[in-house]
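Heads up, one of the protein chains got dropped from this complex, but the rest are sitting where they should.
The block that comes next holds subunit A.
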Amino acid sequence: MTSTQSRPAIAVTGLRKSFGDHVVLDGLDLHVPRGTVFSLLGANGAGKTTTVRILSTLVAADAGEVRVAGHDLAREPDAVRAAIGVTGQFSALDNLLTGEENLLLMADLHHLGRREGRRRTARLLEEFDLTEAARKPASTYSGGMRRRLDLAMTLVGSPQVIFLDEPTTGLDPRSRRNMWQLVRDLVAGGVTIFLTTQYLEEADELADRIAVLDHGRVVAEGTAEELKRRIPGGHVRLRFADPQGLDAAVRVLGQATPDHDALALRVPSDGSLRSLRTLIGRLDDGAVEVDELSVHTPDLDDVFLALTGDSSDGKVTTR
């Protein structure tokens, strides 16, 4: 039992995959402890979906070692399949069946037995707020309902490791927040979540650890806080009513970047109370009139752009 606990949910070393000449994954290393949310963050074309497709046994890797839920992906794909659940970017439900029938289909394929299958289906419909629409065909569901049904179908088999490939892409803000809450509840229940997303906010909200993927390589990995700390860029922005005020501030503060057109001054700062107090003290001493003050801490967007060199269009950039 202890060995099971200490084993990671997902361990990937040296994962490579090419389609023809196009290198999609270029030596990927990942380590996901059990019971955590791991987020793979990257722009379109960075290799996120390919990674999920390999880890979920859909596509074979060219090279590398992968263990999911303690099983070797290449040698025991069935054991991996028995331990995982996948909710992909494209909804994986039967449009001609009702929501309830879709869930019962999953229950039958997991050999749950009639009574247990019905019980679990009813519970999931309830939890995912689909009870009212249970008897309607899935083709009539809204985008948010389809994602919820999709995730509910994934959960019928009580998987240990769940892959969520861009689970909120295309959802409205309310549906997105609902989905986040569902994910948090799942983690509280002890499952491991492997989440891919192109939304930094989503990774920030949900993930214990984040790996930034760019051109098939992990360019940075850590908690959201660790990643933000790696990037300088915290500053205080001061705005002035007239150019005289700006010039006065530049004289007083010295090391700062003035923007004469906007009558603004950018002062490097870690955003702490102490540094703000010092800054305000110096401005007061110099009798500088400040129109407006705002504090900027680096967000994951800064991190992402700094690390990937703005390759959001997925084109090749020099490393």
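In this section, a residue touches a chain if its C-beta (ideal position, glycine included) is under 8 Å from a C-beta of that chain, and two chains touch if they have at least 3 such contacts; residues count from 1.
Methods note: contacts and distances are computed from a predicted model.
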Protein name as given in UniProt for the chain not displayed, "Cytochrome bo(3) ubiquinol oxidase subunit 4", "Transport permease protein", "3-isopropylmalate dehydratase large subunit" or "NADH-quinone oxidoreductase subunit K": "Transport permease protein"
Option from A:72, A:116 or A:289 whose C-beta touches the chain left out: A:72
Options A:153, A:206 or A:238, residue touching the unrepresented chain: A:153
Hidden partner chain, touching residue among A:44, A:95 or A:223: A:95
Residues of subunit A (touch criterion as defined above) contacting the omitted chain: 3-4, 56-60, 70-72, 78-79, 81-82, 84-86, 88, 90-97, 101, 105, 108-111, 137, 153, 157
